[in-house]
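The structure's right below; bear with me while I get my questions together.
Complex shown without one protein chain; remaining protein chains in place.
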Amino acid sequence: MGYINKQRNILDFTLSSLGRRKGKNLALVAVYTFVIFLLASVLFFTHSIKKEASLILQDAPEMTVQRLVAGRQDLIPKRYIDSIRKIRGVQSVAPRLWGYYYDALSGTNFTLMANKDLKDRVGEIIIGSGVSWRSGTGKGKKAIRKNDIIPFKTYDGSALPLKVKGILSFSSELVTTDLILVSETDFRKIFAIPHDHATDLVLQVRNSKELATIAAKITQRHPDTRPILREEILRTYDAVFDWRGGMIIVVLSGAVFAFIILAWDKATGLSGEEKREIGILKAIGWETSDILLMKFWEGAAVSLSAFFMGTFLAYLHIFLSSSILFEPVLKGWSVIYPHFRLTPYIDAYQIATLFFLTVIPYTVATIVPSWRSATVDPDSVMRM
Amino acid sequence: MIHLQDIRKVFNAGKPNEFVAIKGVNLTIDSHGATALKGPSGSGKTTLLSMLGCMARPTSGRITLKDREITSLPERFLTEIRRETFGFMFQQFNLIKGITALENVMIPAYPKGEKHVSLKKRAMDLLGLLNLADKALSKVEWLSGGEAQRVAIARALINNPPIIIADEPTAHLDTRLSMELIQIMRRFKKDGKTLLIASHDPIVYQSDVIDRIVDMRDGKVVSSGDVP
Partner (left out) sequence: MFERKSDIFFIYLTVGVSLICLIFLDAAVSQRLDREAVRERREIVRVLTLTDLCLFTEARYTRHPTMADLNTPFQDHPVSLEHFPSGAIMAVPPHLKTQMQR
């Protein structure tokens, strides 16, 4: 009981003491909260995107085969299909036709993809929801609806009007927003792609353990190809949203360092007044450890406040306001972007890391400089 | 009660500005009674007082408190002894600014882990005794000199120490307030406390509260004797 009472007594004094410089301490908490808010926002965002990607791309093609010509991806001849199909373990090989289409009317790049369900429905398209609100023409920018016509321009400049027969669901926006699904016939008509070529090939294998062997055989038979495994796709998304790698860390570390300097200055530059107080406390019967305990509570009070508020606000920011502050970066130069609401995936380990990276150093930075003052001889007050 | 044996205190030993503050003092202070350390400034009163109060260690010599040798004790024990045995009143009051009078009085007892309710009651009682009950929740910088002095006294008494040490307690008080302080001292004495006061103010050392005067000069005890 005595121990708890002591902690509470000393905490009482610490809080009274902090209350004296209310403005300064509140400003400090505010800045610290903001830094933690930014850090936590980045953590939440990247972790959720990563998690989402790892969930929904699990059903991406097991293997995609591209052909490279002079270092660039090029159309792949359909005759590769037969030779790849003959490799033991390959279950099926299918050509994909996809590419980018620039729509001069709306100034937007769309992803055009041939779809086998539309094979016999020449002249019809299915569009992603981003396309529907973006490609509406005219000043009013009315969203495109079912049975509207979108005029396409083919490779030779002639017009090809295609009728919207469906809009992909809003909830699939994260993967489909800029997508336009067309029939193979229309796709070849727009881009003048010869019938014996495809954009790339996707294949399924009987046993996923053999993927690497099959990929090796493909590159052996066709040295100009590049197989991309699903595992690599998943790994790419894992690496691409590693927040430590992004530029964001450069920007953030600027903020963090500025804060460290501020905190260091505040914590280390014990004022004459504070030193005098420590002397008084020692003289009237406080031990060195009591002084350090007081300083511990001081650092803990400031940094815990900032941690709780910063983390909570970051959660609201990312998952309830759809990362409104990151919007300029997320949209970037894009003309079309998904309006997705991220599913909140949070990682207790990350929150713990954030805790240890923010609360602990600040608390230590508060205690350490007072160490020296706390060991002054108590009689120094008598000589003042 | 407190016995000093051949005490020397040297500041900045070995440096060019070496300074010997106390040059071999032998002194015994009995319990129950008021002792005044008298002498001009620089005579070593404050230094001697801080060693008596376990705040500083002598450079050489031995101090015994209730037959316990304390010069060689580690800091932790020294702090504990200081907290249990001595109540301090400083020349500058040394109250902690920005917090209330009540909290100032309670601070010395905080590390003891006493229950808040009883500690607060004790502090309020002390403030009441010194006619400060209505100022308990005022910040100390709003108090007058006399009130601040009394808060400092209450703080010195919170741990109920047997010995009160005061360093120039009247230095910042006018005559009326100094007289008031003497009255309070008288009450302490009646309660059986031992008083140790360093002062060069005649109001203090010539008052009838003082039982014994130790006259100091240049770090030495010139004369010491009971007040007739």
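Read from first to last, the chains carry the letters A and B; within each, the first residue is number 1.
The rule we apply is simple: a contact is a pair of C-beta atoms (placed from the backbone, for glycine too) under 8 Å apart; a residue touches a chain by one contact, two chains touch by 3 or more.
Every value quoted in this text rests on a predicted model; they were computed, and no experiment measured them.
The chain not shown here is in contact, across the full complex, with A. Although one chain is not drawn, the whole complex shows that of A:Leu168, A:Ile280 or A:Val381 it is A:Leu168 that touches it.
Of the candidate positions A:Tyr32, A:Phe45 or A:Tyr362, contact with the hidden chain is made by A:Phe45.
The chain omitted from view is touched by exactly one of A:Leu160, A:Val256, A:Ile351 or A:Ala365, namely A:Ile351. Within the complete assembly, A:Leu68 is the residue of A:Leu26, A:Leu68, A:Ile324 or A:Val364 that touches the hidden chain.
Seen from chain A, the chain kept out of the figure touches residues 8-9, 11-12, 15-16, 19, 45-46, 49, 52-53, 55-61, 64, 66, 68, 71-73, 94, 96, 100, 109, 111, 113, 115, 128, 130, 168-169, 171-179, 181, 200, 202, 212, 215-216, 219, 226-228, 232-233, 235-237, 239-242, 245-248, 251, 301, 304-305, 307-309, 311-312, 315, 319, 326, 328-338, 343-346, 348, 351.
Basically, only the chains that are shown with their structure count from here on.
Mean C-alpha position of chain A lies 64 Å from that of chain B. Those residues of chain A whose C-beta lies close enough to touch chain B in the complex are 1-6, 8-10, 12-13, 16-17, 19-20, 273, 276-277, 280-288, 290, 377-379, 381-384.
Of all residues in chain B, only 46-47, 49-51, 55-56, 75-76, 79, 82-83, 88, 90-92, 94, 96-100, 103, 106-116, 119, 155, 159, 167 touch chain A in the complex they form.
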